[in-house]
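I'd like to ask some things about the structure below.
For this depiction, one protein chain was excluded, whereas all remaining protein chains were kept in their positions.
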Amino acid sequence: MRKSTLCLAVTGALAALFLAMLAHARAEARAGTARRQPSLELVRRLGLTDLCLFTEARYTRHPAMADRHAAFQDHPMALDHFPSGSLLAPPAFPSPHAPPPPAIPKHP
Amino acid sequence: MRPPLQRYRNILDFALSSLLRRKGRNLALLSVYALVVFVIASLVFFVQALKHEARELLVQAPDMVVQRLVAGRHDPMPLAQAEAIRAIRGVAEVQPRLWGYYYDPVYGGNLTVMATEDADLAPDAIWIGAGVARTMRVKESDMVPLRGYDGQSTLFSIQKVLAESSELVSADLVLMAPKDVRALFHFPENLATDLAVQAGNPRELPTIAAKIVELYPDSRPILKAELLRTYEAVFDWRGGLMVVVLASAVLSFIIFAWDKATGLSAEERKEIGVLKSLGWESADVLLLKFWEGTVISVTAYLSGVLLAYAHVFFFSASLFEHALKGWSVLFPRYRLVPALDGYQLTVLFFLTVLPYTAATLVPSWRAATVDPDAAMRS
Partner (left out) sequence: MIELAQVVKTYEAGLATPFTAVDGVTLSIPAARLTVFKGPSGSGKTTLLTLIGCMARPTSGRIHLHGLAADALPHLDATEALEITSLPERFLTAIRRRTFGFIFQQFNLVRGISVLENVLLPTYPTGEDPRAVEARAVARLESLGLARHLRASVDRLSGGEAQRVAIARALINDPAVIIADEPTAHLDSRLSEDFMGLMSQFKEAGKTLLITSHDPIVYDSELADRVVEMRDGRVVSEA
């Protein structure tokens, strides 16, 4: 077999898999809506505000409830204790006593 | 096949022969290249899926949460304030929330204890998240002692383990009746942890928040929009770990391209001269170089992206587990729903394929256009 035939066949197969991947993603996204129901129930009934991603500390477990001081509340010069600190950015919103930001951004 | 197409295939044949001449080196290059694409694509897929999940789930979160601050720290809120806030125009409902953290000394996990007034909850019973069940090695109908700060233990029976599919929000939850929460934490009767406020018209939220702050200057209202923005910032590219990974990846791409861009060796130039003496035009030589660059970069891109997809959505991003887990003892298990971003896939494609192909093509430009005689003499 010519080398170019093999190369084009392999690339074609990869491209086909790529398209299959896109199709799979779309199908999964639709199925995901159903899978999400139990979580949505809990969020609504309990009034939850955060995802349970990092359970190391209060401000990593509930980053939406934390403020800029939260990470340093134990000590004024405290450095970030946890690896998750490098994954979580500090909250975007301003200090507690300033007025809240005016506009509610739309999701994409 | 019409001649023009056959020409492309012929030159592709030679490009492949050319690459196979240094099989080991090119295979290694392809592997590392694909690996770099794999890491970036895995990160992109993971982060996008997580952010998407956060957006979808937190849509049902309270419109506003009001906290009370003392000396910059979160402090419990008097229930009386709930009444006053309820009276503000535009507020539909105010629900005091009672929750806190419990540290399990046996297994070292941090749990979130929350009060719920669900009718199905039996007396002296708790509902626990699947993560709690795993960490404390318990299951339904087991008895679990929880110890308060006074040293007294209370025995609870596990009535229900929450669904595993909801782990992303409930992995570390322990749900119990409000009186049990107050007993466990010695939480005063007139206080709540914070307030969940629902507004009749979401557009009025900023106004309501301003009024609350006016009413109680030590309060901190958190709007749902801010909640969502927090999760947009999770895994932000400016975060420490992400910067390191992305910088390494960009550096790798630069190194690959550099190797090619520093020009052709004398041997390569002579070979181009030979090809031209055999009747290859400059365009043919450039096509050859284009194929050489594209075969490697496109294969690396496709295989890297496909492996990344499988890694994140079929194997739950197991390679990232250690980084994500951090120092957590209790770690949620969840299967993410793909949320592919065409924009980012396209950007990654251009980042992967263009620089490498250009770096292979551009240095050959001069050599390809020089007279064959001159090329062979040099």
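When the chains are written out, they are named A and B in that same order, and each has its own residue count from 1.
The definition used in the following text is that a residue touches a chain if its C-beta (ideal position, glycine included) is under 8 Å from a C-beta of that chain, and two chains touch if they have at least 3 such contacts.
Predicted model, so just to flag it, every value in this text is computed and none were measured.
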Displayed chains contacted by the hidden chain, counting the whole assembly: B
Residue of B:275, B:302, B:324 or B:339 in touch with the missing chain, whole complex considered: B:275
Positions on subunit B where the hidden chain makes contact: 1-7, 9-11, 13-14, 17-18, 21, 271, 274-282, 284, 371-374, 376
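Throughout what follows, only the chains that are shown with their structure count from here on.
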Chain centre separation in whole Å, for subunit B relative to subunit A (CA means): 5
Residues on subunit B engaged by subunit A in the complex (per definition of touch): 9-10, 12-13, 16-17, 20, 50, 53-58, 60-62, 65, 67, 69, 72-74, 95, 97, 101, 109-112, 114, 116, 118, 129, 131, 162-163, 165-173, 175, 194, 196, 202-203, 205-206, 209-210, 213, 217, 220-231, 233-236, 238-242, 295, 298-299, 302-303, 305-306, 309, 313, 323-324, 326-332, 337-340
Subunit A residues touching subunit B - in the complex, by the definition given at the top: 2-4, 7-8, 10-11, 14-15, 17-18, 21-22, 24-25, 28-29, 31-32, 35-36, 38-58, 60-65, 67, 69-70, 73, 81-89, 91-93, 96-97, 99-102, 104-105, 107
